[in-house]
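I have placed the structure first, in the form of structure tokens, so that the comments after it can refer back to it.
The complex appears here minus one protein chain, its other protein chains still in place.
Chain lettering (A and B) follows the sequence in which the chains are written, and residue indices restart at 1 in each chain.
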Amino acid sequence: MSAYIPAAQESEIPDPGTLLVEVAERLIVLIHAAGHFYALDDVCTHDGGPLSDGPVAAEQGTLACPRHGAQFDLKTGAAKTMPATKATTCHEVKLENGTLFVRLNAE
Amino acid sequence: MTSTLTRTTTGFTQEAFDDFLATRNEPAWLTELRRNDWAHFLEYPMPSSRDEEWARTDIRPLKLNQFSLPMAPHSETYLSGAESGIDGKGTDVSGSPCLPQTVLAQGVDLGGRTSSLDGYPCASELSKQWAEQGVLFGSLDALVTEHGQRLRPYLERPVVDPTYDKFAALASACWCGGTLLYVPKGVRVEQPFHALSAMSAGPDAKGTDAKGTDAKGTDARGTDANGIDLSRTLVILEEGAEATLLSETASTRETGAGLHCGSTELLIGKGAMLRYVNLQNWNMDAWHFAHQRAVVRQQGTLQWTIGALGSRLAKVNQRVALIEPDAEAQVNGVMFTQGRQHLCYNTHQHHQAPSCHSDLLYKTALQDHSRTVWRGMIQVDPPAQRTNAYQRNDNLMLSRTARSDSIPGLEIEADDVRCTHGSTSGRVDNSQVFYAMSRGYTRQEAIRMIVAGFFQQVFDRISIESVRNALGTAIGQRVREL
Partner (left out) sequence: MATDLTTDSTDRLLDGSDEINKYNFVTKTKGVFRARKGLDADIVTQISEMKDEPGWMRDYRLDALKIFESKPMPQWGGNIGINFQDIYYYLKPTEGQGRTWDDVPDEIKETFDKLGIPEAERKYLAGVKAQFESEVVYGSLEEDLSKQGVIFTDTDTAVREHSDLLREYFGQIISSSDNKFAALNSAVWSGGSFIYVPPGVKIEFPLQAYFRINAEQMGQFERTLIIVDEGAEVHYVEGCTAPMYSSESLHSAVVEIIVKKNARCRYTTIQNWANNIYNLVTKRAMAYENALMEWIDGNLGSGLTMKYPAVYMMEPGARGEILSIAFASQGQHQDAGAKVVHCAPHTKSRIISKSISKNGGRSSYRGLCKVEDGAVGSKSSVVCDALILDDKSRSDTYPYIEVEEQDVQVEHEASVSRIGEEQLFYLMSRGLTEAEASSMIVSGFIEPLIKELPMEYAIEMNRLIELQMEGSVG
């Protein structure tokens, strides 16, 4: 149902690093890690707060919540460590001519 | 009515504020108050998830610069028809074809009515009978010019703290299109008053990204501006007075952005009695920020009913202060959410004096991906002995993807008290659905009945029939098949 929507320029996100963007009125955190781009809902499933200020661990492929340290898998959104136990929503990203496009997960 | 002006400034800038002041024909003391609060507005940061109060309500998608201060009323042509009289037969009381249908006053014999669109008054009427007894009712904008000296103390010492946060400061600095009800000592008004705050809707943003402006929708003014409503409600009941005010908000279209930032202040004098109904029924693209506070004096009584149906995101602080002995407040909340709505209602029952009674019941039904946050507090100060306080929040989960946060709270500093709170969350009982279906009802009818049953407890407390009916109908229309 949803299309790829332009969200950011590749050059805006250092590796490793994150960028908070708004895609169709949803807040999405774009992650650049080990040469790849990922997109997750900017929501920690533990306390519902934002993830976008958290540190990226490129080797483990995770983004950690800045408040209580719950780690989320960049590829799937899965919760890897306590205190989170549920995945955060993960979205598809593609890079074309320096522009990052996000396709929102329907859920 | 004056003619339409073209707005030249957008956003909430100093320049826009100066332009806004220039459009107001107000006494100097009021301008001074506004300037003072405007300074606070500029100075205060936007609330963020780091603030405990906002941790569950993410307003980062709100871009204030997409909205503008109300600069000019709508044209007379546009509003033609708005002046028709109270017909007493309970048809559309707004009287204007371009204003949204109102729902609270259906079939009600009104004592007066007032309406505004985007913060500018459309029509105000007060029945002669009450005017003769000294009742003031209508647009706060107009009445403050006429009765400035009488209203000045209330505006200079507001019961909603304008320094509470950025939104409180904005509401206090830029209020526009408010409602005033003033009932003098001993006057008992049996007929309810009705107030409508209407807001136009910006271009339909659906199907575009956040920057998209390609939608063709035109708003009520024929411009592409987003809606704005900065209305302020002030109700003053002097000693022994009685009144009922039915107040509702609505958008001119079902989609399109709007911003409400306002305040409501209810002053209930000694032995006075107010019934106040406040239905928030904006469209699903509107932002709603409201600070509301009632102050009840000795033996005063307040029945306050909140209906929360609309808005994309709402953040409401509803506070009741019982400041003299034997004051009483009943608070009723009816919430129904759907889509991706996020409604956050913070309630506060503040017992400052002995022997007061407060009783709060919030009932919420949640559908789709919606989310509600109800946070309630009963605060009992040391002098408030013999307090009797109650709060309860029940949540009916109509979908697997909805989320409700319920945070009741007690802070008690007196020992001779009875304070209780309760909260429940649950789903529609399937056995009830099957039973109803076995009796020939469709599944949707069955669910509607069960949802109606869920709200019955709070409807039973609402003593105004038209309000019960309006809320019941609105909720019934929203319930989908599960």
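Going forward, a contact is a pair of C-beta atoms (placed from the backbone, for glycine too) under 8 Å apart; a residue touches a chain by one contact, two chains touch by 3 or more.
Bear in mind that the values here come from a model prediction, so they are computed numbers and not experimental data.
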Residue, one of A:A7, A:A64 or A:V102, that touches the chain absent here: A:A64
Listed residues B:S197, B:T244, B:Q349 or B:N395, member touching the removed chain: B:N395
Absent-chain contact - pick from A:A34, A:M82 or A:L95: A:M82
Residue touching the undisplayed chain, where the options are B:R152, B:R403 or B:R461: B:R403
Contact footprint on subunit B, counting only the chain that is left out: 52, 382, 385, 395, 397-427
Touch list for subunit A against the chain that is not drawn: 45, 64, 68-69, 81-83, 85-86
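Operating definition for what follows: only the chains that are shown with their structure count from here on.
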Chain centre separation (subunit A, subunit B; CA means) in Å: 36
Subunit A-touching residues of subunit B, taken from the complex the two chains share: 49, 55-56, 58, 60-61, 205, 209-210, 401
Subunit B partner contacts - residues on subunit A that touch it in the complex: 5-6, 20, 22-25, 27, 47-50, 107
